[in-house]
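In this view, the complex is presented without one of its protein chains, the others remaining in place.
Lettered A, B and C in written order, each chain numbered from 1.
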Amino acid sequence: MSVVSENASEATQSPLIVWSQILPWIMASVLLAALPFVFGSGSALTIMNQMAITIIFALAYNMLLGQGGMLSFGHAVYMGLGGFFCVHLMNMVEYDNLWLPLPFLPLFGGLFGLMFATIIGLFSTRRAGTVFAMISLGVGELIAASSIIVVAFFGGEEGVSGDRTMGPTALGIDFASQKEVYYLTAFWLVLSALAMFLFSRTPMGRIANAVRDNEERAEFLGYSQRYVRLISFCASGFFCGIAGGLFAINFEILTQENLDLTSSGIILLITFLGGVGFFIGPIIGAIVFTMLQTVLSLYTEIWQLYLGVLFLMTVMFFPAGLTGLLAMHSLPYRLGKFSLLLVPYAKMALPALVLVLSSASLLELLFHARHASVGENEMTLFGITFDSHALTPWIVLVVLLVGSFMIVKRQAPSLYDAWQSANHMEPRS
Amino acid sequence: MNAPAIELSGLCKSFGTIEIIRDVNLQVAKGERHAIIGPNGAGKSTLFNLITGKYTATAGSVSLHGENVQNLKPYQINRRGLSRSFQITNIFPKMSVFENIRCGLLWSMGYKYSFWTLVNRQTKLTERTDEILEQINMTSRRNDIAGVLTYAEQRALEIGITIAGGADIVMLDEPTAGMSHSETDYIVDLIRTVTQDKTLVMVEHDMGVIFDLADRISVLVYGQFIASDTPAKVRSNEKVQEAYLGAAMEAEH
Amino acid sequence: MNRLSKLIVSAAIAGLMSSAALAADTIKIAFVDPLSGPFAATGAQGLAQYKFAADELVNKQGGVLDGQMFEIVPFDNKISAKESLIQLQVAIDQGIRFIVQGNSSGVANAITDAVKKHNKRNPDKQVLFLNYSAVDPALTNEKCNFWHFRFDANADIKMDALTDIMAQDPDIKKVYLIGQDYSFGKAVASAAVKMLGEKRPDIEIVGNELHPIGKVKDFTPYARKIVASDADAMITGNWGSDMVGLGKAVIEAGYKNPIYTYYAATDGITKTFGEDGKGSLRLVGEGQLNPPVSDRAIAYTKAYKEKNPDLDIGQPRIANVMEMLARAINDAGSATDMVAVANALEGMEHDSIWGTKVKMRAEDHQAIQDVHILAHTDDGVTFDFDNSGYGLVAENTVKMASADIPTTCKMDRP
Partner (left out) sequence: MSLIIVNLLDGLVTGLLLFMLCSGLTLIFSMMGVLNFAHASFYMLGAYFAYQISTYLGFWVGLLVAPFVVGLAGALVERYGLRRVHKYGHVPELIFTFGLALLIEELVQFIWGKSQMAYEQPPALDFTAFAIAGNAFPAYKMFMIFIAMGIFLLLLYILTRTRIGMIIQAALSYPHTVQNLGHNVPLIFMGVFGVGTALAGLAGVIAGPALGTFPGMAFQLGSIVFVTIVIGGLGSLWGALFASLLIGWLQTFAASYNIRFADIFEFFGFTPPVDMANSALRDLWTLTVPQIGPILPYLLMVAVLVIRPQGLFGRRET
């Protein structure tokens, strides 16, 4: 279930243009072009830029984890190094009269990421599995540590900052406004995503999957597993570098945190959360995670706790990630039995929502009761203000929690049955 | 070019202090169907792994068409025209049947590590893949995930992958192990068709299959060949009778 | 298709957030500091102090201008430069014009840089950056800018004060310097070498080393070197668990002389040192809690402790930030004309609740104030930290420290 063969059905014939394949890309591009007209505020643009960068990074990471079966614990360094290189380029544009229009900057970030990935990959990709994972951890830690030591390149703790508006301009676009930066980022997002998508459809991309699934077999088909891994690794490094370049353009600063193990861990989390077996998995993961990180943290201090729970639940119950959860519904949909699910889902929706919200509220209440200032007993949840030290909210929440849990539990079998029959295939004639 | 397809001379392999293969010599002529038999633990799989580059020999040499392939990696040996299957089914279980075969074709059709061509656009590649699917009778399973096939189908698929690249030496490790009679017949037919004009080396336990397919048989016991001859002569060889066939017959019946 | 609907949903949430209505009757101040992650404790302390100071010192006095109230809006920057810039953008979108931040000079550098660019690119929505804790000297020297004000004494000023006091102690002959391997640790070490060299050339620097930040699990080997060097005093800029680890290891290894530090109090550190730290641990910093300087200070601190029994006034300067900002807004007659507010803050002289005069030096926007040497002890402690019975008592005071030290700042004024 976890991995769907990507082009099992579409490999039949190969006309020049397959609309069903191209349409999503056109729609995504149109959507990206239209978004700033709906969400034009600076912060919305900033968050969307951040999302776009994370998407590229996560897709590049999934070239390794999902496509190539390599688990890296230190992948932030390739994005970070590409970014640092770009900030330095930006500063050379500002101070040394280097002629380099800003829109091309991410390409150089990519090339730098590629170069560095080649150096590291030459020895780290010799083996897959634990050895690769541990070397990636070691290299990640080494680069992160040296980023504080080697001040000349990494700028120490403050990092290196630059100004994107100092380059040659065309058509009066100097990238001072967030909107201009957004369109630049969106352009690179579509370009990189398309390139990575097509990469997975090349002989190299297919054989990377083969090595992931069965390296020994691939080796006896004429392919050196080591070169296959190395090329995947380098390609991933290239796209990470592009993400780094875009980061440099957006934030105009790179610091040690761009390289550290936390960033590397987060990208693993994002990719897995979205679903490693699907091309759009990392995209969904990046969007969800960025929303959680920037928006949820505005509302609650314990957002990381929720994130941790969400992540663990995903690993335990939906190892194919959020995308896998959506993909599970494609069979009922194709069988035309999706309607069977609607009623049980509708019945389940409210109690499940209450269950989630009441457990979160209980956590918030507990947290508030424990950690808020004395006298500040008032807290607000979902627009309702109440006293966190009084008994009533506790009772209400516990009753809601237990009640919704009972209903969910009672509904569960019928949902399960509906699910089974919706997925039931008529025997082939 | 009259060098034998495979030539082993003085081949030895030990793991630690244990000698598994002891001074093995063998020549397999071009176009010959050669079977290797022997009791369990005789070192048949080790020998296979030595020839295909999975293990490196402790002493001796392996030559393909007169070229020494000692110390070459499996993929390098494969590129010199040798392809193999495995004792335990070894396919790409998460990919479709079509893709499994196509992976077997990529290198031989010159795609190498290219990341500038799209596989689906390669008409010739698709056609050739479908031809092989036809050849192994799996066209109807074309778009199914390999992991859900029946055991016999997976074995057939593996043979398909093995021969897809057009290697002129094909090595099959127990292709019929664990199969029913009808399934075995199906696989034997398949092997016969797909290895026409090729050199075939196979390890097999099923004597029926061997006497059916093989031009010559080598008998491996305790890491050494005790006989290497035509099926009829091997069958009547006393040493073989004594050391192996009798025991094997007993064990299997 | 899934991708499309996902994007729409997420964008809708982004829209919700950005369209958050802003009330005109309050003046919002964005508190951008870590509220989650390893430095959240310090962030939470700061936030509580800001909320208290805004209420007690501004809102209860009738607010500013025609009765507008201060409201502190917390933004969790997770001590990350990137997140800080995002949250800064969110704050600006909510119409917030005052940014306070303090933890990590790296973040402060990112914010001051971003604020400068923002104000240049958006002259109609300019913001002020009030830095209450980041002490990297560069922020008010080569990296200074008109929109940044620092209310804490910077690392050089603190070292100046510390070496003034140390220079008067004839028993100090050998000094050991140790710090975290990053800009602040290096700044402390080089300032110490330079200033001790000027004030007491006879003092020998018996050790000057840096260790990786946040990575040393056991400080014992460093402690051994310090003990073996026979140092009469040691100076460290360490903070957080690096401070606790180093301090405990040194004391455990048998070191008995003074440990001069920048950050070794509250957030559980005072409690962790407890009796062990007594007699050796000394802090250099502004703000005198013990002995209390005035009834007003006592009342303020008491009220704070009543409201937040588990927290401490770890950054007394926060009271100054609130009072001085309120005065500047009143003087400028506007809470939206940032140039006017900044001009009002420039050169302002303020009588702090903590008994010192605070002068916001116009040339570099660095607050000049009294700096104290504070001893970790349980004797004469009116207000302890971590409810441990131990606290900081002022031993020595340098009046208006470094008022005469020049700055390299070349301020660009609008």
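The rule is simple: a residue touches a chain if its C-beta (ideal position, glycine included) is under 8 Å from a C-beta of that chain, and two chains touch if they have at least 3 such contacts.
For clarity, every value in this text was computed on a predicted model and none was experimentally measured.
Trainee: For the chain that does not appear here, which of the shown chains does it touch in the whole complex?
Mentor: Listed by label, the shown chains it touches are A, C.
Trainee: Determine which one of A:141, A:158, A:215 or A:252 touches the chain that has been left out.
Mentor: Missing-chain contact among the listed residues: A:141.
Trainee: Please identify which residue in A:149, A:170 or A:194 touches the non-displayed chain.
Mentor: A:149
Trainee: Which of these, A:187, A:227 or A:311, touches the one chain of the complex that we don't see?
Mentor: Touching the chain that is not displayed is residue A:311.
Trainee: In the full complex, which bits of chain C touch the chain not displayed? Write them out.
Mentor: For chain C, the residues touching the absent chain are 38-41, 44, 181, 207, 209-212, 214-218, 220-222, 224-225, 227-228, 230, 241, 244-245, 248, 252-254, 267-269, 271-272, 274, 386, 388.
Trainee: Touching residues of chain A against the unshown chain: what are they?
Mentor: Interface residues of chain A facing the absent chain: 2, 71, 123, 126-127, 129-131, 133-135, 137-139, 141-142, 145-146, 149-153, 261, 265, 268-269, 272, 302, 304-305, 307-309, 311-312, 315-316, 319, 363, 367, 371.
Throughout what follows, only the chains that are shown with their structure count from here on.
Trainee: Please flag the chain sitting at the greatest distance from chain B, going by CA centroids.
Mentor: If we average the C-alpha coordinates per chain, C ends up farthest from chain B.
Trainee: Cα centroid separation between chain A and chain C, in whole Å?
Mentor: Taking the average C-alpha coordinate of chain A and of chain C, the gap between them is 35 Å.
Trainee: Nearest whole angstrom, what separates the Cα centre of chain A from the Cα centre of chain B?
Mentor: The mean C-alpha positions of chain A and chain B differ by 44 Å.
Trainee: For a test of understanding, state which residues of chain A touch chain C in their complex under the given definition.
Mentor: Per the touch definition, chain A meets chain C at residues 24, 27-28, 31, 35, 38-39, 41-44, 46-48, 50-51, 145, 148-149, 151, 156-159, 161, 163, 165, 176-178, 247, 251-253, 255-258, 280, 283-284, 287-288, 291, 293-295, 297-298, 301-304, 323, 326, 371, 373-376.
Trainee: If you look only at chain C, which of its residues touch chain A in the complex?
Mentor: 1-4, 6-8, 10-11, 13-15, 17-19, 35-37, 40, 44, 48, 51, 75-76, 78, 80-83, 85-87, 89-90, 92-93, 104-106, 109-110, 113-114, 117, 121, 136, 138, 181-184, 186, 212-213, 215, 306-309, 311
Trainee: Write out the stretch or stretches of chain A touching chain B in their complex.
Mentor: Against chain B, the touching part of chain A is residues 3, 5, 7-12, 14, 198-199, 201-207, 209-210, 213-214, 216-225, 227-228, 231, 235.
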